[in-house]
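Structure, as C-alpha coordinates:
All protein chains but one are shown in place.
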(Lines give C-alpha, C1' and ligand atoms only; values in the text may rest on other atoms or scores of the structure.)
Protein backbone atom coordinates (compact mmCIF):
# COMPACT_ATOMS: atom_id res chain seq x y z
CA UNK A 1 0.00 0.00 0.00
CA UNK A 2 1.24 3.49 -0.87
CA UNK A 3 1.02 6.32 1.64
CA UNK A 4 2.26 9.83 2.25
CA UNK A 5 3.03 11.27 5.66
CA UNK A 6 3.46 14.96 6.47
CA UNK A 7 4.37 16.09 9.97
CA UNK A 8 4.30 19.78 10.85
CA UNK A 9 5.40 21.17 14.21
CA UNK A 10 3.18 24.17 14.95
CA UNK A 11 3.91 25.43 18.42
CA UNK A 12 7.69 25.21 17.97
CA UNK A 13 10.17 27.68 19.40
CA UNK A 14 11.69 28.44 16.03
CA UNK A 15 10.46 28.06 12.51
CA UNK A 16 13.21 26.05 10.87
CA UNK A 17 11.75 22.59 10.57
CA UNK A 18 14.99 20.88 9.49
CA UNK A 19 15.81 19.42 12.90
CA UNK A 20 12.29 18.09 13.40
CA UNK A 21 12.06 16.79 9.85
CA UNK A 22 15.32 14.86 10.16
CA UNK A 23 14.11 13.38 13.46
CA UNK A 24 10.95 12.23 11.66
CA UNK A 25 12.86 10.72 8.74
CA UNK A 26 15.19 8.98 11.21
CA UNK A 27 12.15 7.56 13.00
CA UNK A 28 10.84 6.07 9.75
CA UNK A 29 14.30 4.81 8.75
CA UNK A 30 15.19 3.23 12.07
CA UNK A 31 11.91 2.25 13.66
CA UNK A 32 10.17 0.74 10.61
CA UNK A 33 11.01 -1.53 7.68
CA UNK A 34 8.95 0.58 5.29
CA UNK A 35 10.22 1.71 1.93
CA UNK A 36 10.21 5.51 1.80
CA UNK A 37 11.22 8.55 -0.21
CA UNK A 38 11.40 12.07 1.24
CA UNK A 39 10.10 14.95 -0.89
CA UNK A 40 9.89 18.69 -0.21
CA UNK A 41 6.41 18.42 1.32
CA UNK A 42 6.38 15.01 3.03
CA UNK A 43 7.50 11.41 2.78
CA UNK A 44 5.98 8.73 0.56
CA UNK A 45 5.83 5.28 2.13
CA UNK A 46 5.10 1.74 1.02
CA UNK A 47 4.21 -1.21 3.22
CA UNK A 48 1.41 -2.94 5.07
CA UNK A 49 -1.22 -0.91 6.91
CA UNK A 50 -0.19 -2.01 10.40
CA UNK A 51 3.39 -1.01 9.80
CA UNK A 52 2.36 2.32 8.29
CA UNK A 53 0.09 3.11 11.27
CA UNK A 54 2.89 2.11 13.69
CA UNK A 55 5.21 4.56 11.90
CA UNK A 56 2.58 7.31 12.17
CA UNK A 57 2.34 6.55 15.90
CA UNK A 58 6.12 6.76 16.34
CA UNK A 59 6.45 9.97 14.28
CA UNK A 60 3.65 11.58 16.27
CA UNK A 61 5.45 10.73 19.51
CA UNK A 62 8.70 12.10 18.09
CA UNK A 63 7.30 15.42 16.85
CA UNK A 64 5.61 16.13 20.18
CA UNK A 65 9.03 16.05 21.88
CA UNK A 66 9.92 19.13 19.81
CA UNK A 67 6.79 21.25 20.13
CA UNK A 68 3.53 21.75 21.99
CA UNK A 69 1.33 21.41 18.92
CA UNK A 70 1.73 19.32 15.81
CA UNK A 71 -0.17 18.40 12.69
CA UNK A 72 0.21 14.87 11.35
CA UNK A 73 -1.31 14.10 7.97
CA UNK A 74 -1.52 10.67 6.43
CA UNK A 75 -2.88 9.69 3.01
CA UNK A 76 -3.28 6.02 2.16
CA UNK A 77 -3.85 4.77 -1.37
CA UNK A 78 -4.66 1.07 -1.20
CA UNK A 79 -5.17 -0.83 -4.42
CA UNK A 80 -5.81 -4.57 -4.61
CA UNK A 81 -2.72 -6.39 -5.79
CA UNK A 82 -0.48 -3.33 -6.05
CA UNK A 83 3.04 -3.86 -4.77
CA UNK A 84 6.34 -2.13 -5.44
CA UNK A 85 4.44 1.04 -6.43
CA UNK A 86 6.89 3.49 -4.85
CA UNK A 87 9.31 2.72 -7.68
CA UNK A 88 6.97 1.25 -10.30
CA UNK A 89 4.53 4.16 -10.53
CA UNK A 90 7.27 6.58 -11.56
CA UNK A 91 8.90 4.06 -13.93
CA UNK A 92 5.52 3.53 -15.53
CA UNK A 93 5.12 7.28 -16.08
CA UNK A 94 8.63 7.48 -17.57
CA UNK A 95 7.80 4.70 -20.03
CA UNK A 96 4.21 5.45 -20.92
CA UNK A 97 3.93 9.16 -20.11
CA UNK A 98 4.68 10.24 -23.67
CA UNK A 99 7.96 11.86 -22.74
CA UNK A 100 6.70 14.39 -20.20
CA UNK A 101 9.57 15.06 -17.73
CA UNK A 102 8.89 14.08 -14.11
CA UNK A 103 10.62 17.12 -12.71
CA UNK A 104 11.64 20.67 -13.57
CA UNK A 105 13.86 22.14 -10.89
CA UNK A 106 14.46 25.52 -12.46
CA UNK A 107 11.67 27.89 -13.32
CA UNK A 108 10.47 27.61 -16.94
CA UNK A 109 11.00 30.74 -19.02
CA UNK B 1 5.86 29.05 -2.00
CA UNK B 2 5.92 25.27 -1.80
CA UNK B 3 2.84 23.21 -2.62
CA UNK B 4 1.76 19.68 -3.30
CA UNK B 5 -1.01 18.69 -5.69
CA UNK B 6 -2.75 15.32 -5.82
CA UNK B 7 -5.39 14.60 -8.46
CA UNK B 8 -7.44 11.40 -8.25
CA UNK B 9 -9.97 10.34 -10.88
CA UNK B 10 -12.78 8.55 -9.03
CA UNK B 11 -15.53 7.76 -11.46
CA UNK B 12 -13.16 6.52 -14.18
CA UNK B 13 -13.88 3.60 -16.48
CA UNK B 14 -10.74 1.75 -15.49
CA UNK B 15 -8.50 1.90 -12.49
CA UNK B 16 -5.08 2.46 -14.01
CA UNK B 17 -4.36 6.11 -13.35
CA UNK B 18 -1.24 6.31 -15.53
CA UNK B 19 -2.95 7.98 -18.49
CA UNK B 20 -4.67 10.56 -16.30
CA UNK B 21 -1.56 11.17 -14.22
CA UNK B 22 0.58 11.81 -17.29
CA UNK B 23 -2.07 14.21 -18.62
CA UNK B 24 -1.90 16.07 -15.29
CA UNK B 25 1.90 16.23 -15.30
CA UNK B 26 1.81 17.44 -18.90
CA UNK B 27 -0.65 20.17 -17.88
CA UNK B 28 1.73 21.40 -15.19
CA UNK B 29 4.75 21.11 -17.50
CA UNK B 30 3.21 22.87 -20.48
CA UNK B 31 0.63 25.24 -19.06
CA UNK B 32 2.64 26.68 -16.15
CA UNK B 33 6.15 27.92 -15.45
CA UNK B 34 6.20 26.29 -12.04
CA UNK B 35 9.05 24.18 -10.78
CA UNK B 36 7.78 20.69 -10.00
CA UNK B 37 8.76 17.17 -9.00
CA UNK B 38 6.46 14.15 -9.38
CA UNK B 39 6.41 11.59 -6.55
CA UNK B 40 4.43 8.37 -6.12
CA UNK B 41 1.53 10.15 -4.38
CA UNK B 42 1.42 13.59 -6.03
CA UNK B 43 3.48 16.45 -7.41
CA UNK B 44 5.39 19.03 -5.37
CA UNK B 45 5.33 22.53 -6.83
CA UNK B 46 7.09 25.82 -6.26
CA UNK B 47 5.98 29.26 -7.43
CA UNK B 48 3.70 32.18 -6.69
CA UNK B 49 0.19 31.60 -5.39
CA UNK B 50 -1.59 32.87 -8.49
CA UNK B 51 0.36 30.56 -10.72
CA UNK B 52 -0.20 27.61 -8.40
CA UNK B 53 -3.96 28.24 -8.30
CA UNK B 54 -4.03 28.60 -12.11
CA UNK B 55 -2.31 25.21 -12.38
CA UNK B 56 -4.87 23.67 -9.99
CA UNK B 57 -7.61 25.15 -12.21
CA UNK B 58 -6.07 23.67 -15.36
CA UNK B 59 -5.46 20.25 -13.79
CA UNK B 60 -9.04 20.13 -12.52
CA UNK B 61 -10.30 20.87 -16.03
CA UNK B 62 -8.01 18.19 -17.43
CA UNK B 63 -8.97 15.41 -15.00
CA UNK B 64 -12.68 15.99 -15.55
CA UNK B 65 -12.20 15.14 -19.25
CA UNK B 66 -11.25 11.63 -18.14
CA UNK B 67 -13.88 10.88 -15.51
CA UNK B 68 -17.18 11.94 -14.00
CA UNK B 69 -15.83 12.47 -10.51
CA UNK B 70 -12.45 13.67 -9.33
CA UNK B 71 -10.67 14.61 -6.12
CA UNK B 72 -8.18 17.46 -6.27
CA UNK B 73 -6.07 18.09 -3.19
CA UNK B 74 -3.74 21.03 -2.73
CA UNK B 75 -1.46 21.78 0.21
CA UNK B 76 0.32 25.13 0.35
CA UNK B 77 3.21 25.82 2.70
CA UNK B 78 3.98 29.53 2.54
CA UNK B 79 6.91 30.85 4.55
CA UNK B 80 8.06 34.47 4.45
CA UNK B 81 11.26 34.82 2.45
CA UNK B 82 11.49 31.16 1.42
CA UNK B 83 12.54 30.62 -2.18
CA UNK B 84 14.13 27.72 -4.02
CA UNK B 85 12.78 25.33 -1.38
CA UNK B 86 11.94 22.50 -3.78
CA UNK B 87 15.66 21.82 -4.08
CA UNK B 88 17.01 23.53 -0.97
CA UNK B 89 14.87 21.70 1.61
CA UNK B 90 16.22 18.30 0.54
CA UNK B 91 19.81 19.60 0.24
CA UNK B 92 19.48 21.00 3.74
CA UNK B 93 18.35 17.61 5.06
CA UNK B 94 21.25 15.89 3.28
CA UNK B 95 23.75 18.28 4.89
CA UNK B 96 22.30 18.73 8.36
CA UNK B 97 20.21 15.58 8.76
CA UNK B 98 22.96 13.67 10.53
CA UNK B 99 23.36 11.18 7.73
CA UNK B 100 19.83 9.78 7.65
CA UNK B 101 19.15 8.57 4.06
CA UNK B 102 16.35 10.39 2.20
CA UNK B 103 15.08 7.25 0.57
CA UNK B 104 14.99 3.48 0.95
CA UNK B 105 13.53 1.82 -2.12
CA UNK B 106 13.85 -1.77 -1.01
CA UNK B 107 12.24 -3.11 2.09
CA UNK B 108 14.50 -3.07 5.17
CA UNK B 109 15.25 -6.50 6.62
CA UNK C 1 -6.61 15.11 20.17
CA UNK C 2 -8.66 16.34 17.23
CA UNK C 3 -8.63 14.52 13.91
CA UNK C 4 -10.45 14.34 10.62
CA UNK C 5 -10.92 11.19 8.58
CA UNK C 6 -11.97 11.02 4.94
CA UNK C 7 -12.49 7.68 3.21
CA UNK C 8 -13.04 7.55 -0.54
CA UNK C 9 -13.84 4.35 -2.45
CA UNK C 10 -12.19 4.69 -5.87
CA UNK C 11 -12.58 1.46 -7.74
CA UNK C 12 -16.25 1.06 -6.80
CA UNK C 13 -18.88 -0.36 -9.12
CA UNK C 14 -21.09 2.69 -8.81
CA UNK C 15 -20.41 6.24 -7.83
CA UNK C 16 -22.92 6.85 -5.06
CA UNK C 17 -20.84 6.80 -1.92
CA UNK C 18 -23.78 6.84 0.51
CA UNK C 19 -23.69 3.12 1.28
CA UNK C 20 -19.96 3.12 1.85
CA UNK C 21 -20.06 6.34 3.86
CA UNK C 22 -22.75 4.99 6.17
CA UNK C 23 -20.72 1.79 6.66
CA UNK C 24 -17.74 3.96 7.63
CA UNK C 25 -19.76 6.07 10.08
CA UNK C 26 -21.22 2.89 11.57
CA UNK C 27 -17.69 1.53 12.02
CA UNK C 28 -16.67 4.64 13.96
CA UNK C 29 -19.92 4.64 15.95
CA UNK C 30 -19.89 0.97 16.89
CA UNK C 31 -16.25 -0.05 16.92
CA UNK C 32 -14.77 2.96 18.78
CA UNK C 33 -15.59 5.16 21.75
CA UNK C 34 -14.46 8.28 19.91
CA UNK C 35 -16.49 11.45 19.80
CA UNK C 36 -17.28 12.28 16.19
CA UNK C 37 -19.23 14.59 13.89
CA UNK C 38 -19.88 13.82 10.22
CA UNK C 39 -19.60 16.69 7.73
CA UNK C 40 -20.06 16.78 3.95
CA UNK C 41 -16.39 15.99 3.27
CA UNK C 42 -15.38 13.73 6.16
CA UNK C 43 -15.74 13.03 9.86
CA UNK C 44 -14.09 14.98 12.67
CA UNK C 45 -12.96 12.85 15.60
CA UNK C 46 -11.71 13.39 19.13
CA UNK C 47 -9.86 10.91 21.33
CA UNK C 48 -6.49 9.39 22.08
CA UNK C 49 -4.07 8.56 19.27
CA UNK C 50 -4.26 4.78 19.71
CA UNK C 51 -8.01 4.80 19.49
CA UNK C 52 -7.95 7.09 16.46
CA UNK C 53 -5.44 4.86 14.64
CA UNK C 54 -7.51 1.77 15.53
CA UNK C 55 -10.56 3.47 13.97
CA UNK C 56 -8.57 4.28 10.83
CA UNK C 57 -7.54 0.62 10.68
CA UNK C 58 -11.16 -0.56 11.02
CA UNK C 59 -12.48 1.95 8.47
CA UNK C 60 -9.80 0.94 5.98
CA UNK C 61 -10.81 -2.70 6.39
CA UNK C 62 -14.46 -1.76 5.94
CA UNK C 63 -14.03 0.35 2.79
CA UNK C 64 -11.98 -2.36 1.07
CA UNK C 65 -14.97 -4.71 1.35
CA UNK C 66 -16.81 -2.33 -1.00
CA UNK C 67 -14.18 -1.59 -3.64
CA UNK C 68 -10.83 -2.60 -5.08
CA UNK C 69 -9.16 0.75 -4.43
CA UNK C 70 -9.64 3.25 -1.64
CA UNK C 71 -8.14 6.47 -0.38
CA UNK C 72 -8.01 7.00 3.37
CA UNK C 73 -6.94 10.40 4.62
CA UNK C 74 -6.28 11.28 8.23
CA UNK C 75 -5.33 14.65 9.71
CA UNK C 76 -4.33 14.85 13.37
CA UNK C 77 -4.12 18.14 15.27
CA UNK C 78 -2.55 17.42 18.64
CA UNK C 79 -2.19 20.27 21.08
CA UNK C 80 -0.84 19.85 24.61
CA UNK C 81 -3.63 20.02 27.16
CA UNK C 82 -6.46 20.37 24.64
CA UNK C 83 -9.53 18.32 25.47
CA UNK C 84 -13.17 18.60 24.51
CA UNK C 85 -12.17 20.52 21.37
CA UNK C 86 -14.77 18.97 19.09
CA UNK C 87 -17.42 21.04 20.86
CA UNK C 88 -15.31 23.75 22.48
CA UNK C 89 -13.59 25.03 19.31
CA UNK C 90 -16.92 25.92 17.69
CA UNK C 91 -18.35 27.36 20.93
CA UNK C 92 -15.26 29.52 21.22
CA UNK C 93 -15.76 30.83 17.69
CA UNK C 94 -19.42 31.55 18.42
CA UNK C 95 -18.47 33.57 21.50
CA UNK C 96 -15.31 35.32 20.37
CA UNK C 97 -15.67 35.29 16.60
CA UNK C 98 -17.23 38.75 16.49
CA UNK C 99 -20.56 37.50 15.28
CA UNK C 100 -19.47 35.81 12.06
CA UNK C 101 -21.94 32.97 11.34
CA UNK C 102 -20.48 29.45 11.36
CA UNK C 103 -22.56 28.33 8.42
CA UNK C 104 -24.43 29.60 5.38
CA UNK C 105 -26.40 26.85 3.73
CA UNK C 106 -27.95 28.87 0.94
CA UNK C 107 -25.91 30.73 -1.59
CA UNK C 108 -25.29 34.40 -0.71
CA UNK C 109 -26.77 36.88 -3.16
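Residue numbering begins at 1 within each chain, and the chains themselves are lettered A, B and C in the order written.
Everything that follows uses one rule, which is that a residue touches a chain if its C-beta (ideal position, glycine included) is under 8 Å from a C-beta of that chain, and two chains touch if they have at least 3 such contacts.
On a predicted model such as this, the values are computed, not experimentally measured, just so you know.
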{"item": "Touch list for chain A against the chain that is not drawn", "value": "8, 10-11, 15, 68-69, 71"}
{"item": "Where the unshown chain meets chain C, residue by residue", "value": "2-4, 6, 15, 18-19, 21-22, 25-26, 29, 32-42, 44, 46-47, 75, 77, 79, 85-87, 89-90, 92-93, 96-98, 100-109"}
{"item": "For chain B, residues in touch with the removed chain", "value": "10-11, 49-50, 53, 56-57, 60, 64, 68-80"}
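In this text, only the chains that are shown with their structure count from here on.
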{"item": "Copies chain A and chain C - rotation angle from C-alpha fit, nearest 5 degrees", "value": "180"}
{"item": "Reference chain B; chain at largest CA-centroid distance", "value": "C"}
{"item": "Same-site or different-site touching of chain A by its copy chain B, using the half cut", "value": "same"}
{"item": "Rounded Å distance between chain A and chain C, as computed from the means of their C-alpha atoms", "value": "22"}
{"item": "Touching two or more other chains - residues of chain B", "value": "15"}
